[in-house]
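In what follows, a single structure is set out as structure tokens and then discussed.
A single protein chain has been removed from this complex, and every other one stays in its place.
Up next is chain A:
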Amino acid sequence: MSTVIDRDAEQANQREQWEGGANIGHVVQPGELDLSHDVILYLDDITVSFDGFRALNKLSLAIDAGELRCIIGPNGAGKTTMMDVITGKTRPDEGKAFFGQTLDLTRMSEPEIAHAGIGRKFQKPTVFEQHTVFENLELAMKADKRVRRSLFARLTAEEGDRIAAVLERIRLAGAADRSAGLLSHGQKQWLEIGMLLMQEPKLLLLDEPVAGMTDDETERTAELFVSLAGEHSLVVVEHDMAFVEALGGKVTVLHEGSVLAEGDLAAVQNDQRVIEVYLGR
């Protein structure tokens, strides 16, 4: 019995400290996101092997607070695996992964990482198809997510407004009561982005967010992401170069599980090794 309750308490604690700590500034408490060095995500020498095959090979990466970073790389480069490591889905064999200065991601569970402030959009849109668009956002909403609260939870007016605002932002206000399973592919992508916004994360991980979108939708997504940067930090994995260009941030090229090149898009595109990786073989 005690284990579960302890974890509950732990999570609540963490959340409280995080919320309370946001205004305090530099007093570092355990469990609090510490951005004192302006680095929100720090990966160092991460290695992940699947049956001897190294999906990530001594990968090191640092994302600044408020940064918008694009990750590109050929299929199988390890982009999704990297996100799996950051969100706690996959444990690295070696290496360090820190959120802020103090939170060791390799020791936290998926829900704990989500509570700490990392939100993720999956490569294949996964929304709750049987639930309505509204319910999808409600479930994702930043709130006390323990059983005993969800049993008695009622939507407050303020929470209703938050959901309405996000519905506007993702242009699904008219579809709020439709089953998410009935949405188009592009709309599902937007809904998932909306779910991410409801979580109010500090760091957003977006795995191929514009796959299957029309050019128009892609453009609007780029605008949305640019507007989010600053207040949030974003890591965007994308194959669509026009989209990457529209985002305008720093670009990291992954290849065979490690960083091949880093810099602005133009520089990276002129890098001889990058050209080889994309054109060769």
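Observations
The rule we apply is simple: contacts are C-beta pairs under 8 Å (C-beta built on N, C-alpha and C of every residue); 3 or more make two chains touch, one makes a residue touch a chain; residues count from 1.
Throughout what follows, contacts and distances are computed from a predicted model.
Candidate names were "Xanthine dehydrogenase family protein subunit M", "NADH-quinone oxidoreductase subunit F", "Urea ABC transporter permease subunit UrtC" or "Electron transfer flavoprotein subunit beta", and the UniProt protein name of the unshown chain is "Urea ABC transporter permease subunit UrtC".
Set against the missing chain, the residues A:153, A:173, A:246 or A:259 yield one that touches it, A:153. Shown as candidates are A:58, A:145 or A:220; the residue that touches the absent chain is A:145. Although one chain is not shown, part of chain A still touches it, namely residues 1, 4, 7-8, 11, 53, 74-76, 80-81, 87, 89, 109-111, 114-115, 119-120, 122-124, 126-131, 135, 138-140, 142, 145-147, 150-154, 177, 179, 195, 199, 207, 256.
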